[in-house]
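Below is one structure. I have some questions about it.
Here the complex is missing one protein chain, while the rest keep their positions.
Order of writing sets the chain letters: A, B and C. Residues in each chain are counted from 1.
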């Protein structure tokens, strides 16, 4: 049994990770640490953990690291880069769910996060935890920057198209709609039920941090600098992201060329490419680690429209973190993640 | 008192029209006709009409027209073009809420609606009922093609920008999200609560009929043929549409130029242009006849992002129909429509 | 024009009151005061107030009272009893939406609110603002304790039955389900979207304050002390309350007897008694000042089941306050409140 710990176990992503790890056959959870609820039972904070008498620990990074093979950090950005150095020094491999270790270039991070990076020296060893792109490097990594939710949904939809050169790298538009859990478990008025229900809003237009993360990976795919428009929206659902992506197909590109580009996912356990103009919906993937992607080539308008969906707490956070762990530990990549989605 | 009738009073748009007309001080409702519920009380079908002893009539177009100054037709497309000729012949002015009389060119209608147009001869006299563009012609019209919900939301956001030439006419993307009432009151499985709730989906990608209506009006604004991408989405809310629109600003265009373009709405009673990067949300407009529009000029990505919102049953259907009626009858355009939105 | 002010205009009940007053033909709003947002525009806080350039005032009770005929106080309990004495002394008539002036007996208030009453001396002159019971006294009142939302829904359903003696005063059960706006506009985690959505919970079982208010009025109706079970529930909707009430019919009581008891509402503008086993639903009343009530006499089980519904922000708060104002000012009681509900 691999010994794992979760630091920040009582946010939404942390709790989802606890839920997934509890069902994983090859790990044992040694610490679940929480700043706000240390000393209390996890089932007091989330009564859905009915079976558990898991007691939440303090954030004693030294002890947590020493006791663990793998530590998941589910902390706010900034807090992760403060915690990671000690966790790594004390021996554990770290999978970080914040934005802190997703960047190749600390300057980009600082420009978009508007704060100094707390552990620049670690960026060169951290691996961007997207198995479909970096599986081999993940296997060896000591520090994973687990990708963001919007970013996973957008990158996996676009990566093959840019890598295979079937679309222009310029002028891409990503219009994304997310459930409210993406904002975390917080008391902000903006996330109150009466403020969110029966409405939809755009936010962070042109400034959302995930833009830079998407651009980093898509530039890598394209072999040229990609600058794009990314607009997130808040919709009154708990979980799930749908991205509707608009790109210009290169001259002469056909449906078949696009399908060929997506063939790189043929053996991927969690990427489902839809056939023949069928498109994923959020309810097709919620509750699972799957990402669904489909497309329509609108010849009349000269546009390729790609739609991708994932569960922001699973493939967009905790599930992808478990997938990374499975790779790092040499487990079957599907272990603990093979369940069918909920639909309802 | 102007005598009005509603044909198709028990669909969602028809019932909303009945609600608005009931609060209008200068009209009396002489007939409310329903194919499915003739002979029953409106309050049996919609118990919210608690005060009413309105009995639903048969669809006797001759009698309805003879008794009415204005007839609103809230019928499926195809049914409206079948009903309108007789209604007009018998003397009433007609405001039609279907797509049947929104087109200048019957061929375009037939190409997008996949059916022959039933009253081609009337298209030359019908007026597209968007007061912000055609107010003067509406005042004189005998037949109004009341605009669609998605189309109103998109056209009013883009019309000034194309008319003033601050954006390219090419490459426009409209990503729209609508509440479920836009699909009408029907028993389709796709609109069942458990199928819609906690999910979002794109549909009609590249093929939705409203595309052609939007392109017709924006081509008129631009003075050149506009071909664009329009993608509707279904979100789990009852009412409201938000459109997120991506356009390429012409070289050198500034926020101030864009604001100047929107100045054409300065005296419009129902168009609210947001200041300084503020953006409308669906809950800002639901329950009112208002359309909100705001924008962000994303210089980094070279994109203008415009967001517009309306209540699909009011400014997107019944409210705009009442607004048209007010203009046709010489009433204050705000009569019956001046209420504040609900927010909650 | 009667001059009115709203103290606490930016909570949900206060904002709803502002919305209703804005549509009222016989009042002008002279002050809208807000502790949190003084100096800002109401439309900044609630962009649905699009037409308005209402600037929010400080809570200067002396000035507000001097300038106003009627002041509505939408403050937390405790705060109202602190504000009311000065408001009254300076000349205005006060309609208070908190629990502070709903009680005949300050000891009952203190026992259920767990705090001393701040203005015991005013209780003897305050009138419980339920027009269906106290219309005449309301007309003369200088201080109104505007009823609670749950309480209005329960009292109006049961008052006639107890007054006419068709049910036992003992053993009544009120199982109520409310939308989230009843909890006010606050940042509490318990009201966050992800905590409320797709769930239902009971709360305050046996201890909710509205129990005492319901018992006070029903004891008055019954002519004996009524002690009952009241259980509120939170459901994932914004507005509306439905109360399902279980009572024991007295021996020999028939449907007809029950209907006769409800005949006291025959001329009531806002109470809708349903026929023949039909039952109200929340969507029948939301958006209106109506209360719907229906019943089933379950002879097999020996139970009378009564169902009542209202919009907690209208008949359960702001609408009832306007109704009280209409009575106090000699207006038509329906002025500003006659609109049809939304259904959608």
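As a working rule, contacts are C-beta pairs under 8 Å (C-beta built on N, C-alpha and C of every residue); 3 or more make two chains touch, one makes a residue touch a chain.
Just so we're clear, the structure is a prediction, and the values are computed from it rather than from any experiment.
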Practice task
Check the options C:45, C:237 or C:291 and report the residue that touches the missing chain.
Solution key: C:237
Handout entry: Among C:107, C:198, C:224 or C:332, the residue in touch with the chain that has been omitted
Key = C:198
Fill in the blank from the handout: Considering the complete complex, of B:69, B:132, B:175 or B:198, the missing chain is touched by B:198
Handout entry: Residues in chain B touching the chain absent from view
Key = 12, 180-181, 185-189, 191-198, 236-238
Fill in the blank from the handout: Against the hidden chain, chain A presents residues 12, 15-16, 19, 22-23, 46-52, 181, 197-198, 238-239, 272, 280-281, 283-288, 290, 292, 313, 338-344
Practice task
With the missing chain put back, which residues of chain C would touch it? List them for me.
Solution key: 171, 173, 175, 177, 179, 194-195, 197-203, 205-206, 227-229, 231, 233, 235-240, 242, 244, 246, 277, 279, 281-283, 286, 296, 298, 300-303, 305, 307, 344
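Everything that follows uses one rule, which is that only the chains that are shown with their structure count from here on.
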Fill in the blank from the handout: For the copies chain A and chain C, the interface residues, called same if over half of the numbers are used by both and different if under half, are same
Problem - chain A and chain B, separation of their C-alpha mean positions in angstrom - result: 39
Exercise for the section: Could you tell me the distance, in whole angstrom, between the mean C-alpha positions of chain B and chain C? Expected result: 36
Exercise for the section: Provide the C-alpha centroid distance between chain A and chain C, rounded to the nearest whole angstrom. Expected result: 46
Fill in the blank from the handout: Check: chain B positions touching at least 2 other chains come out as 198, 238-239, 281, 283, 286, 344
